[in-house]
Each structure stands twice: as structure tokens, then as C-alpha cells.
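As you look at this complex, bear in mind that one protein chain is not there, while each of the others sits in place.
And now, chain A:
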Amino acid sequence: MTSSATIPAAGTPAATPPQRNGKPRRSERARAEARLGWWLAGPAFVIMLAVTLYPILQALYDSLFRYRLTAPGDREMVWFGNYAVILGDSVFWSALLVTVVITVITVLIELVLGFALALVMHRALTQLRGLLRTAILVPYGIITVVSAFAWFYMFDITSGFVNSWFSWVPGIDADLNWFASQGTSLFVIIASEVWKTTPFISLLLLAGLAQVSGDLEEAAAVDGASWWQRLWRVVIPNMKAAIMVAVLFRALDAFRIFDNVFIMTNGANGTEVLSLLAYRTSIGRLEIGMGSAISVLLFLCVILICFIAIKLFKVDLSSARGGS
């Protein structure tokens, strides 16, 4: 759907400037290089347009129709009628709210946890480092659907063990049905999301940590800065770009959450998220028009997040790997 389109799309502007912004008079060699560049990048560029731009435009077009797959004869143009229905319906707004809540909470927890893990990986003894990184990365290597099932069965009232293991915690007993109310369902969904994707954020942060020059830290230590001061005043400001890229990537990812909710509650008890709503409308109900409109709105939300991150927080995507 629109989801896979966003990340590559962010990369396209970077590919074009060398060609377009070139000076009017270029040497033969520069032109040959530009040509070679196009030959090398061209096929990938064409394929990307075919698999991202085309479906996006198709979805935009479809979203203007009232169109049900099993009633092809009744297809009619309603212009922005689908958008009016969606934006006027509480189902959409509650799905948006739940999505935002999940995104904000998971990204915050993951940022703190991921940073701690990155520090551990960064400082760990060299002999342990490889093993430690592998161990931390294991959850990220597990397929989301599989991890969602694992967490679901852990907490499920008939087959789960959480209720008996944690019965000493106030509020948890054998009769607690985690997936029967909004708060507890969201707790499990967020916990499994955090467990699964913290390694990703910690890897990005580790790359940022590695960029911070040891000289700076040493200089600060000589000046008498405590560990906390060095972290807060030296390390973090110097890796701000890496942190912002990590937050942006994870926020975009978390915003499109689908698997966990689909497996655990399928949207019951007020846990419906935007991707699930789009899926259920266009795939489940076969309402291509309405579903496309929801997908377009989801796409716009994702663009908005990118825009906020890049323009307001000045995230420089190219600096993540030590550009500036």
C-alpha cells in the first residue's frame, strides 16, 4: 500500500540534484559521469516510479469514486464525498487517536530503552560486543506476525501464562482478560511493539554514538565534567542528527502499525488503528473507493510527520551516516 512508498520516496530528491543543478558549462567528463549515473540509477528509478508513484496516483483516482469490487456496474464518481464521510465519522478520528497514542508512547519508550542499549553495546568490552549485539538484535529479526502471536498467546486468558506468573502484581489475577478492554489491550500491543523494534532504534543510535569523537569526551572529562554531564552536554548534542533520524524512522513505522493489532484484537475494544481501518475497508469490505480514500489520508499523515520532522526539527537524512 502507501506505506512502502514513503521511505524510498524520501530518497528520490537526493538522487536528482547532481543532474539538474549542474552548472551550465560542464566538462565532457562531467557530462559522461552524469550520463553514466543515469544509466546506473535509471532502471531502479523507473521501477520505483512504477511500484510507488503509479499505485499512489491510482489510489488518489479511485478515492474519488463510490466503487465496490463486487458491484462494478454501480461505480460512480462522488468527488470528495468519501473524504467527507471519513472525516465526519468518529470511527476515523478514534482510529487516528489510537494510532497517535501508540506512536507517541512506543517511540518515547523505545528512544530511552534504545539509547540505554546502544550505550551498553558501545561501552561493552570488545570481546562481548559481537555477542551482545546479536542478542539485542534477535527480537528485531523475528517476523512481526510471529511475535504478535507469541505475545497474544502469552497474555491470552485460556492459554497464557502471564496471569499466573504475575499474579502477585496488584490488578493481575487468573480472571484478567487482557484483550477484553481498551487499556489492557493497548498495553500488550505497545509492549510487544517496543520489544520488537527497540533493537532497530538502538542500532541507529549506536551508529550515532560511534560518530561522537572520543576527544570531545576526554576533553570534557579533563575539565571535570561528571558522567551525566558528559552524556547530556557532549554526547547527545553531538548525535542529535542520529537521534532525530531514529525518531523519524520509528515514528513513521509505528504510525503504520498493523500486525500486532490485527492478530491480537482485530480492532475490538477501541484498538482500531488507521492501517487496519484502511485494510478492513478496501480488502475486507471490498470498498475500493472508500478504502483508497482512507489510504490517501494515512499517506497524508505520514507525509505530515516527515514534513514536521524535516522542516521543523531540521532532520538531515544524509547526515545520519556522518555526512556533516
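Methods note: contacts are C-beta pairs under 8 Å (C-beta built on N, C-alpha and C of every residue); 3 or more make two chains touch, one makes a residue touch a chain; residues count from 1.
Criterion: contacts and distances are computed from a predicted model.
Participant: Match the chain absent from this complex view to the correct UniProt protein name in "Ferrous iron transport protein A", "Extracellular solute-binding protein", "Succinate--CoA ligase [ADP-forming] subunit beta" or "RNA polymerase sigma factor".
Facilitator: "Extracellular solute-binding protein"
Participant: Among A:Ala30, A:Ala50, A:Leu128 or A:Ile308, which residue is in contact with the omitted chain in the full complex?
Facilitator: Answer from the full complex: A:Ala50 touches the omitted chain.
Participant: Per the definition of touch given earlier, which of A:Gly42, A:Gly183 or A:Pro237 contacts the omitted chain?
Facilitator: Considering all chains, including the one not shown, the answer is A:Gly42.
Participant: Looking at the whole complex, which of A:Ile105, A:Val120, A:Ala150 or A:Ala268 touches the chain that is not displayed?
Facilitator: Going through A:Ile105, A:Val120, A:Ala150 or A:Ala268 one by one, A:Ala268 is the residue touching the chain not shown.
Participant: Which chain A residues would touch the chain omitted from the figure, given the whole complex?
Facilitator: Missing-chain contacts on chain A: residues 42-43, 46-47, 50, 66, 69-74, 81, 85-86, 89, 91-92, 156-159, 175-177, 179-180, 265-269, 277, 280-281, 283-286, 290, 294.
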